[in-house]
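Just one protein chain is left out here, and the rest sit where they should.
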Amino acid sequence: MNPTNYLVLSIILFSIGAAGVLVRRNALIAFMSVELMLNAANLSFVTFARMHGNLDGQIVAFFVMVVAAAEVVVGLAIIVTIFRTRRSASVDDASLLKL
Amino acid sequence: MNAPTIEYAELAPLITIFGAAVVGVLIEAFAPRRLRHPIQVGLSLVALVAALVQVILLAGTGMVAAVGAVAIDGPALFLQGTILVLAIISVGFFAERRLEAGGDAFAPSASSLPGSEEERVLVRERMLQTEVYPLVLFAVGGMMLFPAANDLLMLFIALEVMSLPLYLLCGMARRRRLLSQEAALKYFLLGAFSSAIFLFGMAFVYGYAGTLRFGEISEALTANVGQDGILLAGVGLMAVGLLFKVGAVPFHSWTPDVYQGAPTPITGFMAACTKLAAFGALVRLFYVAFGGLRTDWQPMLWAVAIATMLVGAVVALTQTDIKRMLAYSSIAHAGFVLTAMVAADSSATGAILFYLATYGIATLGAFAVVTLVRDSGGEATHLAKWAGLGRRSPVLAATFALFLLAFAGIPLTSGFVGKLSVFTAAIDGGAAPLVVVGVIASAVAAFFYVRVIVLMFFSDPAPEGPTVAVPSLWTAVGITLGAAATLLLGIVPGPLLDLAQQASIFVR
Amino acid sequence: MTFPWLTTLIALPALGAVLTALVPSGRGPLAKQVATGFALLTLLVGALISIQYLFDVDMGVESETYEWIPEFGASWALDVHGISLALMALTVLATPIVALAMWREAEDEQRDPKAFFALLLVVEALTLTAFLSQDVLLFYVVFEAMLIPLYFMIGMYGGPQRRYAAVKFLLYNLVGGLAMLAAVIGLYVQSVDAGNPSFFLPDLIALDIDTTTQWWLFVGFMLAFAIKAPLWPFHTWLPDAAAEATPSNAAFLSGVADKVGTYGMIALVLPLFPDASRDAAPVIVALAVVSIIYGALLAIGQTDLKRLIGYTSISHFGFIVLGIFALSGQAATGATFYMVNHGLSTIALFVVVGFLINRRGSRQVDDFGGVQKPAPKLAGVFLVAGLSGLALPPLATFLSEFLVISGTFTRYRPAAIIATLGIVLSALYILWLYQRTMTGPVQPAVEGMPDLRTREAVVVAPLLALLLVVGFFPKPLTDAIDEAVEPTLVEVGVEPPEPLAPVAEHVEEGTGR
Partner (left out) sequence: MTSTLSALATAVATEGGHGGGQAVVSATGVFDLTWLLIAFPLLGAAILLLGGRRTDRVGHLIGCGASIASFVMGLVLFFAMLGEPSDGRAFTVQLWEYVNAGGYSVDVSLLLDQLSMAFVLLITGVGSLIHVYSIGYMEHDERRRRFFGYLNLFVAAMLLLVLASDYLVLFIGWEGVGLASYLLIGFWQHKNSAAVAAKKAFVVNRVGDMGMVLAMASMITVFGSTAFDVVFASAEGASTGWVTVIGLFLLLGACGKSAQFPLQSWLLDAMEGPTPVSALIHAATMVTAGVYLIVRSAAIYDLAPDARTAVVVVGAITLLMGAIIGCAKDDIKKALAGSTMSQIGYMTLAAGLGPAGYAFAIFHLLTHGFFKANMFLGAGSVMHGMHDEVNMRRYGGLRIMMPVTFITFAMGYLAIIGIPPFAGYFSKDKIIEAAFADNWVVGLATLLGAGITAFYMTRLMLMTFFGNRRWQHSDPPHESPPVMTVPLIVLAVLSVIGGFGLLYLGADIVDWLAPVTGEAHHDLPMPLWLLITITLATVVAGVAVAWAMYGHRAVREDVPAGNPLTVAARNDLYGDAFNEAVFMRPGQYLTRSLVYFENRGVDGAVVGTATAVGGLSARLRRWQTGFVRSYAATMLGGVGVVVLAMLLVRLP
């Protein structure tokens, strides 16, 4: 097994996620892109854990999943509230605060 | 295999806070609505004070607890103590109920539709929400854990525990709810984005070192050779995550928007405490774990510090909203702290600790003053409305002027001593050019602080100007404490400086 | 332990400021009385201290050192030497006079006058601390802190453009102060590197700093002092501040508070950075000469009374700086002496101009004319104050100006010769001003202008009398200054210029006997 492949994959996933945040207007999709980035990191952790032969990285991955779940809770709460208020989930519409 | 030992005594402050937060959630669920507010406020205060007492009792401890995950040492305890003090004052501000006709600064129900019938009913019924307090307790817990975290995992957890409640708190303003919600959304999206970047960096660092403990990472830096690319990229990415939290340029974009949109007491709390916690974590990570890479990250921090000071000061010049202006000012201040960080030695740590403490106090006070200047639409944050405040309410204006002068670093305020100590650390650490930039930025920054003073004292009041609400004891005491501390620490900074200096040794 | 006279000297006005501020609003007269009373009390203590140093009578005044911020090696260290003595005396003397002079000024505003008086005392306390401080950090702290009360004094009371003037004043001085902050820290770090972290002036003077570092630190300090003092081309805040502040405030500002700048040059910059001072002296001398001529020429071109006097101050500050950086004992003593005399003279000028403006309701020179007819005494004191401004003997300003010029001549001849032009120009701006305002046919608006009132006479008389008395008997003061200046110049390491011609033997012998 060549860990480099996994790492490259994780970098690709991370980049997709980052690009998603930049290009997608819908708050939900932007948020999902962030989740993708987190999971890319998880993949790296697990890969490195395997490389180093210890469990630390795998434990981190578990924690990250929990954290991501918590993030979803908070994030969805905010996004839903905003959606209810504005009838739109576009992040570009939320641009009153500027300059 | 033995069960890991947990040093409960040393972790007691954290446990107290988190415990109180959980209890707060339960209260929210089970206590009758009428009683919730007094109970929540009481619980928060008791928990915070108890934690503070525990922190004070722990003073002088230097150990790694919880199987190496948490460091209980000077910087951690100093910051925890400071955060707790600031949090106590903040809770006082949250509990202020005299300024708004219908209650406090927070929406009766954050999830209700602005302008909906539901909201009107809630306002009419004078319903108040009290979920702020457990949220704040969680955030405080995260903040306390953040600078104490001694391994990467704990760092990440603390970051999230600190951030998630703050995202929510930002969206809870009673007035201008659209702005508040927008601030929450922006803070959340960008915060999550930066967390992801941070996590990814963490993965790289782990990949290089094969361990999560700071101390072991530090050892690995000297042992391992090769694969430096992964390490450096990882350090860079982690730096981004933390620099985002402290509001350094170019990761500062969220700051003005969020500071402006969030309920003002929250803004104050966030501006003061988040910065403390994030800098604590930043300094520990870079000094303890990445200390061996000093020469690698110093140039990067130089650049970030210069950009932060200059952009913060320059952009603040043309702001018209007082909260936004303070936001940019906080960016500039992050830059000043970074100059000391570049020096990377224990005297720098002491200087940073002192700076953060004094800055936190002044910031909290300044935002509290902002809550008092009101017109029919709530807080009158547009600068033009502050004209002539010095004539209407000389004491309040003088207090605000004091905070501004402290931000500007004028002698006989705590801000001066803070600036003196960080710049001293910077020059001592060989970063004299940074100090020159810092001086230039300070000069630019002085301009906009002075502008506000001019507006308050030398302009004639507008006829339709805002009024200064008479606060309850909560706010009055908080502001007085802040002002007194700002002045006192400017005149006799010795004890606190001494404390900060003594507390500047990281345990490894 | 002996009585802490020096601390008392500073504590008195500070206490006075607090008590003045505590006077219930609306009781303006009481606030004024309290403030003036404390200023007079400070004057008493100051007189006592002066007596010890001027006439060698032991009054029990000793240097004081108390720990302040041990973490930085900073202390509340006060001491009196000739230079600080002169300026301390000026400060304690000027404050009650200025307080009395602004008795009515503050009332013209729609504001409670008590803040004005309280701030004045605050500035006095800070200024005194600056002059007596033996600790660089303490000096810096009061140097900067002083800006704030002055800023409020300018911005809250004064002319229509006062906001602009106040902001300009503050920002200019803050920029200088921040540059100095960097240099102060740099200096401190030098002491840290030398193994003795300290802000104590003698410790810092004892440091051996390499020339390059000295240069950087020198620039930082000098920038602050050159803005404060003010030296061309950092001067443009002063005319605005002088024009917009109330006359007595402008008097205190340029007469006393700005002296902290020149004091810093001679008491801090020279001994701390001897090599850099020596190397930079020609540059500073050149700037000083430009200031002298430039300030005088611009004074001639002004149409606003207070602005005009502001520019004369720039010219005079040029002389003071010239004397300091001529690096000869004579010039340095002259410069320090000049600080005192310029203080008295400028205060007198501003105050008298204030009386005029107060009566006429205009600052424009053209709005006056023939004032000497209805108000001969007023014209008289104006003339004497003016003559002190143009350094006419035997008024004290003359001796100081002469010592500066002749002392400079021994080292920088062209500079001294150009500076001498200043004495012609000063005659021109003062006398032309006198001619335009006081002489000639009486302008209709000036007719019936009341003559000098008793309170006004009480304000001006001591100033002019002092200028005259010190002019006749300068020796006690100049001796005290000379004693303090000498070690400073030794520190800089310049040889006192020897007379070129051998003094005839018999004269030499005679002196020896």
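The first chain written gets the first letter, and so on, giving A, B and C; residue counts start at 1 in each chain.
The definition used in the following text is that a contact is a pair of C-beta atoms (placed from the backbone, for glycine too) under 8 Å apart; a residue touches a chain by one contact, two chains touch by 3 or more.
Since this is a predicted model, take the numbers as computed values, not measurements.
S.K.: Need the list of shown chains touched by the one chain that isn't shown.
M.R.: Its contacts among the visible chains are A, B, C.
S.K.: Give the residue, chosen from C:186, C:220, C:329 or C:343, that touches the chain omitted from the document.
M.R.: C:329
S.K.: Please pick, from C:321, C:403, C:466 or C:492, the residue that touches the omitted chain in the full complex.
M.R.: In the complete complex, the chain left out is touched by residue C:403.
S.K.: Who touches the missing chain here, B:122, B:239, B:271 or B:356?
M.R.: Final answer for the missing-chain contact: B:239.
S.K.: For the chain left out of this view, which of B:28, B:257, B:379 or B:428 touches it?
M.R.: B:257
S.K.: I need the residue numbers on subunit C that touch the omitted chain, in ascending order.
M.R.: 172, 232-233, 235-236, 294, 297-298, 300-302, 328-334, 337, 370, 372-373, 387, 392-394, 398-399, 402-403, 405-410, 416-417, 420-421, 423-424, 427-428, 431-432, 434-435, 438-442, 473-475, 478-479, 481-482, 485-486, 496-507, 509-511, 513
S.K.: Would you write out the residues of subunit B that touch the absent chain, in ascending order?
M.R.: 185-186, 189-190, 193-194, 197, 228-229, 232-233, 235-237, 239-240, 243-244, 249-251, 253-254, 256-257, 295-297, 299-300, 303-304, 311, 314-319, 444, 447
S.K.: Extract the touching residues of subunit A with respect to the undisplayed chain.
M.R.: Considering the whole complex, subunit A reaches the absent chain at 18, 21-23, 25, 30, 91-92, 94-99.
Quick note on the criterion: only the chains that are shown with their structure count from here on.
S.K.: Could you please state the distance in Å, as a whole number, between where the Cα atoms of subunit A are centred and where those of subunit B are centred?
M.R.: Here the centre of subunit B sits 25 Å away from the centre of subunit A.
S.K.: How many angstrom lie between the CA centroids of subunit A and subunit C, rounded to a whole number?
M.R.: One centre to the other, that is 65 Å.
S.K.: Could you tell me the distance, in whole angstrom, between the mean C-alpha positions of subunit B and subunit C?
M.R.: Using C-alpha averages as centres, the distance is 44 Å.
S.K.: I need the residues of subunit B touching at least two other chains; which ones are they?
M.R.: In subunit B, no residue touches at least two other chains, as defined above.
S.K.: Tell me, which parts of subunit C touch subunit B in their complex?
M.R.: 67-72, 137, 140-145, 147-148, 151-152, 155-156, 162-163, 166-167, 170-171, 174-175, 178-179, 181-182, 185-186, 188-189, 192, 216
S.K.: Provide the residue numbers of subunit B that touch subunit C in the complex, in ascending order.
M.R.: Checking each residue of subunit B against subunit C gives 405, 408-412, 416-417, 419-420, 423-424, 427-428, 432, 435-436, 438-440, 442-443, 446-447, 450-451, 454, 457-459, 492-494, 497-498, 501.
S.K.: In their complex, what parts of subunit B are in touch with subunit A?
M.R.: The touching residues are 110-111, 113-114, 152-153, 156-157, 160, 164, 167-168, 171, 177-179, 181-186, 188-189, 192-193, 195-197, 199-200, 202-204, 206-207, 210-212, 256-257, 260-261.
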